[in-house]
Each structure stands twice: as structure tokens, then as C-alpha cells.
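Here the complex is missing one protein chain, while the rest keep their positions.
On to subunit A.
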């Protein structure tokens, strides 16, 4: 019988470290082609509609930026968590809470206008997201409770809470019973960057700034070093005097604040009011963004754009070919799978033992010649 064998490399492969996201993307394309063929669609045509048409005009690039902004903001925050080996998978809930707390200003004080409104909303959004993320952090630090499960359970709670607000106390009284809040007044709307050419708003700028700041934090500051040490060797971190519990709070609240900022930016920028659903799964897709970007903030910017394209492509094939836009979620899932699989190549050589062994075994030797 054929089986795989992993052979540990003496050191991590720089080559595969750089190549793995690209190999993963190529594999996703191949798997996607098979998927489209199974659905009875010419893969080449499908890919043109999926990957090229959504970015062929300037206004569409604006749409790409709108989708990429929350993915990058959340992904950058999550990368800090995952580097520290802390598993926040509830960013979707923190996104929603950021949207809710930030929106409390225009919803509860519709007469409040002026230049102060927006900064306050953004601040509230960040505080809301961070506070919601502090719950799993507190439970982990204080009671040793598994943060994966608690942060995820809180997503469902946040979704139901938002649903209650927009159908109950925050519903627009003049909204014909639609489950939504009032339209925000003008000073509560996140301005567009270049209104002449498209809808993209300042959320994208926030995302880029956050990526650069977190990159500086992680590569140039002691705190970033602490994150990496505690993530790769908690024991060594303890000897160095780094507190694990403090790190749990730091990582959760930083990522929660960024997810909250993404939430309020989405609500006040792209939507303009609260609705029962304000996210097409950005908090979960951002997990993929974080890994596809190699947990590196600058890589995450690129990965965020790629994932944003999968959303737009999904909408495009739905309207052009009648395929469900769920195809986007499939692409995103496959992408993460292949990235994780390719990352194995960084630390290991793969040998196939059994069938066809000679040809496949010669492959790693070629690489040794470098």
C-alpha cells in the first residue's frame, strides 16, 4: 500500500516558505476547475467570470476594497492571536458587537451631528469589540476555559442579540416594520475615498494603517517578540518573565478591537444602518486570510484582497452562470486547506513510499542540488 512519509528538514525551507501560498492558490484553481467541470460549466469561462470580470472596471476595484477592508482588519488582529497560540475564532461576534456599540450613537442620538460623531462611533466600535473579546479572555485566564469553544459560542449570542435589537428596541418606528434601525444621519456615515469613481470608503485606509502598525508591533517592538516567544515556547516565555494571562488579554482585546472597528466601519460605511445580518461571514473568512497571509500583517493585506475577490467572484458566477454564490465559501475553505497542507513542505520533505516510489523520491533530491 502507498503511504506518505515526512522527513524533517534540518532547517525551515525559505523557498517553500515563500512559495507555499502560491502553490496553494494554484491547487485551489485546479480543484476549482474540477468543481466547475462537475457543475457542467466550462472551467476557463467560469474562471474568467470568477476572477477577472469582477476587477475589470474601476468601480469594481472599489467594491473589492470594501470587501477586503474588514477581512484585512480582522485578519491582522487574528494573526497576533494565532502567533501567540491563542485561538480566537469568535471574530464574527466581535465584529457584530463593534457594529452594535458603534451604532448606538446615531441610533440613540439621531440629532447629534458634527465632526465628533464619527470618531466617537469608531472608538465605541473598537471598545465594543474589545470588551466582547475580553469575555473569552477572562474565562481562559481566570478559569482555564477553552477559548475556542467560548469565543465561538459568543458568535451565536451576538447574532441573536443584534437580531433582537433591530426587531425590538432599535427598530425604526417609521420603517414599515422592517427589521432595521433608522438610516444614520450624514455625520455618522463613513466618507467615501473617491466618490467620483466608486463606493470605497475610509475602512480600507484603516485596514492598511492597522496592517502597518501591527507589522511594526510584531517585528520591531518587545511586545511582538513576547507574542512570538509565548506562541512558540510558553516555557521559555515564562522564564523570560512574560505573563501568559496578560498575553491572553492583550491578544484577544487587540483582535477584538480591530474586529469591532471593522464592524462599525462596515455598518457606517457600506450599509448605513443596522440590519439583522451585517456580515457575510467576514469573521470566519478572516481566519483564512490570516493563514493565507502567513500570519504576517503585510501578507494579510494581499490575502485579504484575494479573499475579497472570492466573494465578488461568487456573486459574479451566481448572476452570470446561475451557480450558487456558496461557491465562494467552497473556494475559501479549499484555499485554507491547501495553504495548511503546503506549509508542511516548509518543515518537512514528503516522500511517497510504495507505488511509483522511484520517480517521486527523486524530486526532493533535485531540490538538494540548490
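One rule holds in what follows: a contact is a pair of C-beta atoms (placed from the backbone, for glycine too) under 8 Å apart; a residue touches a chain by one contact, two chains touch by 3 or more; residues count from 1.
Please note the rule applied: contacts and distances are computed from a predicted model.
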Chain not present in the shown complex, as UniProt names it (candidates "DNA-binding response regulator", "Electron transfer flavoprotein subunit beta", "ABC transporter permease" or "Deoxyribose-phosphate aldolase"): "ABC transporter permease"
Per the touch definition above, residue among A:4, A:52, A:194 or A:240 touching the missing chain: A:4
Touch with the omitted chain, as defined above, among A:146, A:197 or A:232: A:146
Interface residues of subunit A (partner: the chain not displayed): 3-8, 82, 87, 89, 139, 143-146, 148-150, 152-154, 156-157, 160-161, 163-164, 168, 284-285, 287-288, 291, 323-324, 326-334, 336-337, 340-341, 343-344, 348, 350
